[in-house]
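First the structure, which I've put down as structure tokens, then a few questions once you've had a look.
All protein chains but one are shown at their positions in the complex.
Letters A and B name the chains as they come in the text, with residue numbers starting at 1 for each one.
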Amino acid sequence: MRRFLAHRTGTAGAVVLAVAALVALVAPLLIPAEALDVTRVTAPAWQPPGARQWLGTDHTGRSVALLMAQGAGTSLFVGLTAAVLAVGIGTLVGIVSGHFGGLLSGALLRVTDFFLVLPALVLAIALSTVLPRGLGTIVLAIGLTSWPSTARVVRAQTLTIEARPFVERARALGGGHGHVIGRHVLPSVVPLVLVNATLAVASAIVAESTLAFLGLGDPTRISWGAMLHQAQLHGAVPRAAWWFLLPPGLAIVVVVLAFTLVGRALEAVVTPKR
Amino acid sequence: MRVKLGALLAVATTVVLGAPPVAAQQPVILKVAITQQIDSLNPFLAVFQSSTEVGRLMYDYLTAYAADDQAVTEGLARSWESSADKLTWTFTVPEGKKWSDGQPITAHDVAFTYNLMLTDEAARTANGSFVTNFASVTAPDDRTVVIRTKTPQVTMLALDVPIVPRHVWEHVGSVKDHANDRMPVVGSGPFVLTEHVAGQHIKLKANKTYWRGAPKVDELHFVYFQNSDAAVQALGKGEVDLVNRMAPAQFDSLAGKDGVTRNKAQGRRFTELLINPGAQTRTGEPIGDGHPALRDVRVRRAVAQAIDLDALVQRVNLGYAEKGAGLVPPVFTQWHWKPDEAQQRRFDPAAANAALDAAGYPRRADGTRFPLRLIGRAGRAYDEQASEYLKRSMGDIGIPLDVRLVSDNQLNEATTAATYDLAFSGWATNVDPDFVLSLHTCAQRPGADGKGGTTDAYFCDETYDRLYARQLSEFDQGERVRIVHQMQARFHDQVPAVVLAYDNALEAYRSDRFARFTTQPAQGGVIMAQNGVWGYYGAEPLQRAAPAPGSRWPAFAIGAAVLVALVVTALVLARRRRATAGERE
Partner (left out) sequence: MRLAGRLGGAALSLVMVAVLGFFLFRVVPGDPVVSMTRGRPTTAATQEALRAQFGLDRPVHEQFWSYFTGLLRGELGTSFTFRRPVADVILERLGPTLLLVGTSTLIAVGLGLWLGVRAAWRRNSALDRVTTGVSLTLWAVPTFWLGMLLMMVTGDLFPSRGMRDTDTPPDFLSQALDVGHHLVLPSVTLVAVVCAEYALVMRSSLLEELHAPYLTTARAKGLRDDVVRRRHAVPNAVLPAITLVFLRVGLVVSGAITTETVFSWPGLGLLFYDALTGPDYFLLQGLLVVTAGAVVVMNLLADLLHGVLDPRVKVV
């Protein structure tokens, strides 16, 4: 912990994330439903920022500031769950292929390498075209396409650990697969997995915004990516409505950057300096 | 090395500044933005609206629709008559009309085209429905076409089929595989297709020998835009001259813009909300999973009554639409039906609530009656916004609405399998209302295997079908209009769908380059997507048109700067490489 705090950028990132999480959790409680209901808003559309609407309004007259707050939840949720899914699959595949060896390991390695090479976004687009629209589909599409890097790292770590004398000893003493994996491999893999998960959230948030921008998101939910999709759909660029274009993009950049910085700081803590 | 680079820069600059693109006798070009791909240039296969439009420019039909009132007028045929039993139609193709390669247009070209469609399945892909009732088509001489139909057909003067030149198409082996891209493509329309670059643009040149007279512009370019947002932006910059299919907000954004004139026109489209009335196949087997309550016409009426059509038009269409009622939009004045005082269905949630109570669907303890699903298309601004309104309207009468917005394909899937309660839909109407009316006959429902249907509303009503059959063989115009009105009243009363709005067509053009366009109809009509091509054909360039945006100089200078920068970078890198290599040994 102290070593993490020593990384100033990492700490800054963590603070940003805490703020974002707070906004995401609190916003739905504080924002009255009718403020984001296009059928009930009274403000004119496309208002530039001013005293009353300090981030202006969108094409339907909703407050961009409120949309931003509301969208934080969806973006973070998709980012986190997709990352958990990806890292979960990655860890499972990594440990299994590292621990068991043989034909299974070879096959899993082959599959991992295959997916590592494929352009993840292309695959995610394909998946979300075929499946019904919704939050679940996006999470699935991103999660299923971004696990291979974790799998690789975890596999390497598993192999390293299992070559250590104390694991050999545990085996000799009659420790089964469950024992070796549970007591020795998993604990040593966890820090790595944590780092990977943090970085995976970052790329999952970018991926969500890209899918939403291409019109493949959940249309009934507000997310930062969906806001940019609306901005494109309703002509924010020709109107030079910068207040509708800048905030969602900046929010994505800041949050993604924060995750990346935290991930890098964690990485530095986990893997000791050579 | 420095010297060399300097010299290169100097040369590049001289080339750029010393050899300007010649400005001598610039042709007048009308540049039109399109947002839809061209699916095919083969008029027998082209299905997309954009391709049909280009097809109309290339090939005339047998008859045309006048610009001012959409009445049937001379196309390739100048005159026509029908036999007393209405089964034989004789069209006369006058002398003097020529294909763009100089060959005369004859009755044999017409007969060849229709017979190709009658004999070749692939040739019926796009316009097959027009010839299904044909018994035979012959050309006894160069000027006369005789068409015999199996049953009387009222749409004989509305055959929207491009006529192709026999001397070109008789050498086409397989219509299915023919791309029709041998430029220039021989045609009969006011413009000749000269270039098509997929995903980029289409160029047409004026047909100087067109029988109505040469168009006033020299070239017509269709420039492909990936969305109307980009197209509107390009119009603002003067990169294109004409844009249509704008969203209301985009149309508003052009208000007061210098050099741009907007055209708000009555469109041919309507938007509707389907209410699954208990879908069945042609054989009467129930299909899909529509909510059983909706089979009760009283419930459907209550749903319709709870929707505030005026609010939808004001807030979602931003006023650029007319409140819906019948199946034919007001632009077709004659066929359009307006409900009278008694038929009018007023927005009245209280009455709707009472009607639902009376129909046997009282509110339960939690205040709801039964839930319904609403399905619409993701990415279509209308569906995304209107669904929010409907959610609220239905909530007010105790019907919680589950909104699902899906891809185009999934929406089609749901409507053809009837797995919806409420769904957004919409159709474009032709000059002759036959098609849009036919959609709601029992025969349009899918076959026993659930396939082969055209309808998405699953309406099947004896009264309506009887009226449909009558109007189809009613050759007295006034009487047919009356029947068509009756059919729409019946449809409105039975509400298998609520016609929400007749969308305005929103267009804009560079009025600093073009003085005027011919609209169809003359009052409040459209420039693009007409039942014809009068808009392009009648485009009048300004005498002293504003120079094409900023001549081309700044653009070329920037392009040149980029190229030079690239070359310089490459040279610098190469030099460094060499230097490194030198140091190595």
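Here is the rule we use: a contact is a pair of C-beta atoms (placed from the backbone, for glycine too) under 8 Å apart; a residue touches a chain by one contact, two chains touch by 3 or more.
Quick caveat, the model's predicted, so the values are computed rather than measured.
Q: Looking beyond the chains shown, say which of A:65, A:135, A:159 or A:214 touches the absent one.
A: A:214
Q: Which listed residue, B:150, B:176 or B:257, touches the chain dropped from view?
A: B:176
Q: Taking the entire complex into account, which one of B:56, B:97, B:203 or B:404 touches the absent chain?
A: Going through B:56, B:97, B:203 or B:404 one by one, B:203 is the residue touching the chain not shown.
Q: Taking the full complex into account, find the residue in B:118, B:146, B:359 or B:428 that is in contact with the omitted chain.
A: Counting the whole complex, the residue in contact with the absent chain is B:428.
Q: Residue by residue, what part of subunit A touches the chain that was omitted?
A: Contact residues on subunit A toward the absent chain are 110, 113-114, 116-123, 125-127, 129-130, 202, 206, 209-210, 213-216, 225, 228, 231-232, 236-237, 240, 242, 245-246, 248-249, 252-254, 256-257, 260-261, 274.
Q: List the residues of subunit B that touch the chain left out of this view.
A: Against the missing chain, subunit B presents residues 15-16, 19, 21-22, 29, 31, 37, 39-40, 42, 45, 47, 121-122, 124-126, 128-129, 132, 176, 179, 197-201, 203, 221, 223-226, 230, 233-234, 237, 239, 379, 407-410, 412-413, 416, 427-428, 435, 438, 447, 451-454, 548, 552, 554-556, 558-560, 562-563, 566, 569, 573, 580, 583-584.
Throughout what follows, only the chains that are shown with their structure count from here on.
Q: Please report how many Å separate the Cα centroid of subunit A from that of subunit B, as a whole number.
A: Between these chains, centre-to-centre, one finds 41 Å.
Q: Give every residue of subunit A touching subunit B within the complex, in rising order.
A: Subunit A reaches subunit B through residues 37-40, 45-46, 59-60, 129, 132-133, 215, 219-220, 229, 232-235, 237-239.
Q: For subunit B, which residues are in contact with subunit A within the complex?
A: 227-229, 232-233, 236, 247, 249-250, 253, 311, 315, 378-379, 381, 384-385, 388-389, 392, 403-407, 410
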